[in-house]
Every structure is written in structure tokens, then in C-alpha cells.
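Only one protein chain is missing from this complex, and each of the others stays in its spot.
Moving on, here comes chain A:
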Amino acid sequence: MTVSAPLVSARGISKSFGGVEVLRNVDLDLMPGEVHALLGENGAGKSTFAKILAGVHRPTRGTIELGGKPVEIASPIAAQRLGITLIHQEPISFPDLSVAENLVIGQVGAKPLGRVRWAELAKEARRLMGLLNVPIDVTVPMRGLSIADQQMVEIARALASDSRLIIMDEPTAALTPKEVETLFKIVRRLREEGRTIIFISHRLEEVRAICDRVTIFRDGDKIETATTASLTDADIIRRMIGRPVADYLHRGTSHVGEVALSVRALTLPGRFENISFDIRKGEIVGLGGLVGAGRTDVARAIFGVAPATSGVIEIDGKPVTINEPTDAIGLGIALVSEDRAIAGIFRTLPVETNITAAVPKRIAPKGIIRRTVEKALAKESVEKLSIRLASVRQPIGELSGGNQQKAILARWLLAEPDILILDEPTRGIDIGVKAEFYDMIGELAAGGRAILLISSELPELLALSDRILVMSEGKLTADIPRAEASQETIMHAAVPRSGRHTVSGAAA
């Protein structure tokens, strides 16, 4: 580590939202030329802290010094002027504008009515992308870029404004391993140039690969700052969750029964083709692959959200027609969707309404809602899944992400499905809650349900699945028995051969 004055020194930073203190008295120094990880469960305060530095939030108390001088970071624009850039998890860009245009948006100093010098703009954009050594055509619209490439553009933007502090909030969440490598190369280069990088991630192996120091948050308190090398994974996790975490154990496959769901030659042109597989009762079948391989589309087709144009779905050996989710639910299928915020929760409605949404017959057998039944069902679910909340009448949007996800799972458990499709069920969920989810998934399978688990986290797939299917570019490329499954065998089948995905891969 550099032995010099810190670039940023934050003292006594506290932040409250509507009376709830989410950050308490945090002191933190960030050195020039270091990659500094912020770790902690969701809601621990790490993102809030990062957003305070980026001017998104203003601290309730505390001071920030930048390069030895006290500063007020009043807005994201002020932050940019000070040389601080926040790179969002899902890059916020203007999808219909070109890469070059996106690169200069938000740059200060342009005259409102000044003429746009397109040639210069493109030249500058090419220079910036050249700094990153990433082959992206700056004239194409952002829309066509992969998330990884969009992130590269965001990073290039940070370089354009010559940022001293670059904050990356879960930059790798949507990236493939190859893309992560490219990102890391660039991060290392930025570090060598003496810039400071804040790296927020849930993935410890990435933190280990790239971060010099880590700061662990829990419940709004800073627990510890230490060099990455001085802590083991177990140390870090223990500090994050405040309790030791038992490794989730695979339950074995002894209880596997009849074929519950059978899919034959399912095809939806442009999304997936010729998908065939079986899932047995009591079996957890993993479905791996890169983002965009068509896994979610297959799930949506089985559930009737966007039905396949050809192919057969059989349940308990009988062919069925599924045109809409109502049909699927009637046949005992449930889907916990990948996109909780849009396809899962009713944000402003009470938790109880959210939990009972898929079982109208149970709460209103004759069309009139029976409030006592509804309340009882909701409370039962809350207890069973230990959903943490203040009241079942509370809007679900006030709950943390993990608890929202539990409520959605509770919704589907009430429907008592025989076949449960889980699409990225633990995305964006704290490590502690994840372990609870793994237990629940195991129990559900042990109870005789057939489970299709879609996940981009290989350790999760490996730990939970009895069998792992892999998709690549809309095709099923592997069906790996548990004994032979490893990160390598999955990735081998997941990486496409035709080269369509290699735009960003080539940069690695």
C-alpha cells in the first residue's frame, strides 16, 4: 500500500432515512492507488456509504475530506466535479444514443446551445475506449451492447472526467467470468495510475482477487477495516453476519421419484430451440449458462408467460397446454421470477396481499375475501419462512430485498406447487438469508417437489442440484450428473462456440 496521505477521509458519517439510522458514525480512509472493498449484507450500509461519497445521499452527520480539504458533496454533479464517479450495477445510460454520445453526457462545461462537433466527439470517444483497450464501436447505440460493454463505457466516462475516486457498485453481478477478467485488468491499471477504487461485491473470491483492503459493514456500523490478506473467508463472513454460517450440505438424491415435468423439443424462435429434459419428483435440477443463454425464456415458456411456439410439455406423463400463467398454476407449476421488482412484488400493497396473490380460491372461496383466513395464511407464512417485518399490513416495498423474496416464495408455497421453477432465487440477497433459502429449497425437494433451479452462481448450482443442465445460445448443451459436475464442466458447456458472444470476450 502507498504510504501517503489518504485521498478521502470520512469522519463520523451517519445517515438516517425517515428516522431509521442506516449508517452510524463511520470513519474511513481511502488511500490513493488502492482498491478498497466494501462488504456487508444488504442493508448493512455499504451502498449508502458509497452513495454519500458519490453525492447521491447527503450524510446526516459527519465530515468528508478530499485530498486534505473538507468538501461538501451536494449532488452527483458536485461529486463528478470533485473527481468522484459512481458506476452503477446496471449502467444507467441512454440506450438509443450512441456510445460516443453516452460518453460525454453529464460532462460539465458544455454550452447549452453549443454546436455538437460530431467528428471530435467520436475521436475523443475512441481515445477513451482506447485507454481501456476495449474494442467497442463508439458509433453504435448503447442498446446493442452487452452489460459488460456498457459498464466499460461507464468506466470510460469516469476516465473522461479524470476521476480520482471510482466507485463500482456490484459491477460483476451481470458479467460472465471472462468479462470479469477484463474488468479486473482495467481496475488494476486504474490502480497503477494512482486512482482509488471502491469495489462493492457479494463475491468473496472477486474481492480476494482484486482488493487491497476491505471494510466490513454490519447493521450500519463499520465493523472493521483490514488488508484483504489478513482475513480468511470465514473471518469475513463471520464479521458480515455476526454469527458463524454453517455450510449448506447437499441432501443427496435418494428420494427421487417419478418424472413430474417433461419437456420435449420446446422451441421459441430467436430465444431457444429444441429443449428437452425431465425433472423427477424430489429432484433439484440446476439450469446453468451465461446471462442471455435463454434459461429465463425456457422458464417463462413453461410457466406460460411467453409460451413456446412448438414442442410438448408433459406433466405426470400427460401432455398439457399452457397458454398463460393461470394454466400453469392450475397444473401445479410455480415460478419465482428472476425480476422480483417488476414481475414479483406489488410494491405499494401490503405484505399479506402479496403473499396471498396466487391463491384467490383459498382466501375467497365464494368470491368474497375472508380477511381472517387471509391474515392467518400470511402470518403463518411469515413465521414459517421467518420473514422479518413490522406488520403484515406494511407495504412490501418497505421490506429488505431478501425478505421481499421470502414473501414471494411464501406466495408460491401457499399454492402448493408440485413443480417449482426458481429463477435466480438468491440474486441480491444477503449471505445469511441465502443459507436460509438453500435450506428451504432442499426441504421443498425432500417434500417431493420437482425443482428447476436457474442460477448464475456456480457454487449455488453445484451445492444444490442433483443434476445440472447447461444452456448456451438457446440450446441445451449439457446434462451433467452431480458426480461429474464442476465449475469447469459447466463453464465449458456454457461458453458459446459460434462466437456471437465473443464481442466482449475477445477483449479478455
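One rule holds in what follows: a contact is a pair of C-beta atoms (placed from the backbone, for glycine too) under 8 Å apart; a residue touches a chain by one contact, two chains touch by 3 or more; residues count from 1.
The rule is simple: contacts and distances are computed from a predicted model.
Within the choices "Autoinducer 2 import system permease protein LsrD", "NADH-quinone oxidoreductase subunit J", "Lactate utilization protein C" or "Polymer-forming cytoskeletal protein", the name that UniProt assigns to the complex's undisplayed chain is "Autoinducer 2 import system permease protein LsrD". Interface note: of A:V99, A:A260, A:A357 or A:A494, the residue touching the hidden chain in the full complex is A:A357.
For the chain left out of this panel, the touching residue among A:L86, A:M129 or A:I329 is A:I329. Residue-wise, the contact with the chain that is not shown comes from A:T225, picked out of A:T225, A:T267 or A:T489. For chain A, the list of residues touching the undisplayed chain reads 17-20, 22, 27-29, 43, 218-227, 238-239, 242-244, 303, 305, 324-326, 328-329, 335, 337, 342-349, 353, 357-358, 360, 363-364, 367-369, 388-391, 393-395, 397-400, 402-403, 411.
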